[in-house]
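Supplied in structure tokens, the structure appears directly below.
Removed from the display is one protein chain of the complex; every other protein chain stays in position.
Moving on to chain A:
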Amino acid sequence: MPQPEVRRSIKRSAVSDQQRRRELALLRQTQQRSDSQNRARRLASSVFTLSSSSSSDLILPDKGILTRAADSEEHEAHLDESVAPARELNVVQASKLKGREARQWFARQLMLPEWMIDIPPKLDRDWYVFARPAGNRCFVVSSNGTTISRLRNGSVLHHFPSSLPNGSRTRDSSGPASSYCVLDCIFHEPDQTYYVIDMVCWRDYSLYDCTAEFRFFWLNSKLAESGACNSPSTYHRYRFSVVPIYDCNQAGLHAAYSTSMPYTKDGLLFFNKHAHYQTGNTPLALVWKDNFCSQYFLDTDSQGLVPTQQQVVLEMQEDGKLTTSDDPPVEFGSLEVDFIQKSEFRAGNLLRFAIKDESVRVVDGKLEIGDLQFISKSNRARAFADSYSKVFFQYAARHSPLKIEDIAASILPNLPDDSPIVDVEMGS
């Protein structure tokens, strides 16, 4: 019979400092090993974003698009083709671009939600919803000790110091000097705050190929710890903030739609949880508005008024066809050759038209426009034509808008996951 183990007296200290020293040394070594392996890996990942042909989201599409960009000096469009920047660029390199090259590059980097013209299935299971802050979408890049925000058309909104990684010239012990990050934001004028609606890169980690679910998780866990959500200070000119993101169930939809937010709302955004960050138009992110949750339900003209007839901005192609910004483009009509010659329009110009309601037909769920009335060349600040879904949404908004009740009705309450609706046989 072995002696039962002797119990340690409460008065004897259980602390063995030597064992503690060993454990702490081991901990230090493990941490340092992991640090140096990560450094080796980081070298790799920057090589990857610079030279890989795979991360197409970071790379300029065909040089043809350069000519499409609206810009004040359109005459130089031909020049652009000859000096087209390297086909492969990453954010770090792009941030060294100047002037129009930079504008052109950055104008292609945002993920553009389609407008909601019908309700996607499984909205409650596969989608998030949140109230879109009113303001300008912008692409915010922090690198090299500074932060630059650019509007949808690529032009610079602010150039400022921030607490984002490497976003100001303070000593940032938390990462190497080459580190950068990229955020998708809306700048909300009234409280001078950047509301971050998506995270694209964080401390050199590209999140393009990650699901929205993961990007939002990352956004919520990383942004605050960087100090970017703090109040403005010398080295942090604008406050950043996250927006409350909800699962798109009854409660979430209600919260996004009805709850008051610290910002003015401009419609609702719906993000598919499984979608990656895809630049350009995508049906996996959707925008929806009504008069209650947005001041910009119906499109306004250049005077800020709602015109009596719906207006659209389309892009003129080489052959005179008028198309949307979709990929592939949707054609809504074409211009006569002599009209083009007379007006000196060139392929890629963005033109504004009015639509006669009675000429619009919906055939097999597709919108067709019979009569486009030319109004003017569009505002020079615009980079893109309207998307098909926008034209459709605006048309529907004027006639039979998709209502919040419709969306809510598509979300069945109390339906357990994955259970199909089974007909019950009565009286059998």
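What to note about this one:
The definition used in the following text is that a contact is a pair of C-beta atoms (placed from the backbone, for glycine too) under 8 Å apart; a residue touches a chain by one contact, two chains touch by 3 or more; residues count from 1.
Note that in this section contacts and distances are computed from a predicted model.
The unshown chain of the complex is recorded in UniProt as "Importin N-terminal domain-containing protein", chosen from "Importin N-terminal domain-containing protein", "EF-hand domain-containing protein", "RSH4A protein" or "Trafficking protein particle complex subunit 2-like protein".
For the chain missing from the display, the contacting residue among A:192, A:221, A:258 or A:359 is A:221, taking the whole complex into account. The hidden chain makes contact, of the residues A:37, A:359 or A:373, with A:37. Only one of A:129, A:148, A:183 or A:207 touches the absent chain when the whole complex is considered: A:207. Counting the whole complex, the residues of chain A in touch with the unshown chain are 1-2, 4, 6-13, 15, 17-18, 21-22, 24-26, 28-29, 32-33, 36-37, 40-41, 44-45, 48, 52-55, 205-207, 209-211, 214, 217-218, 221.
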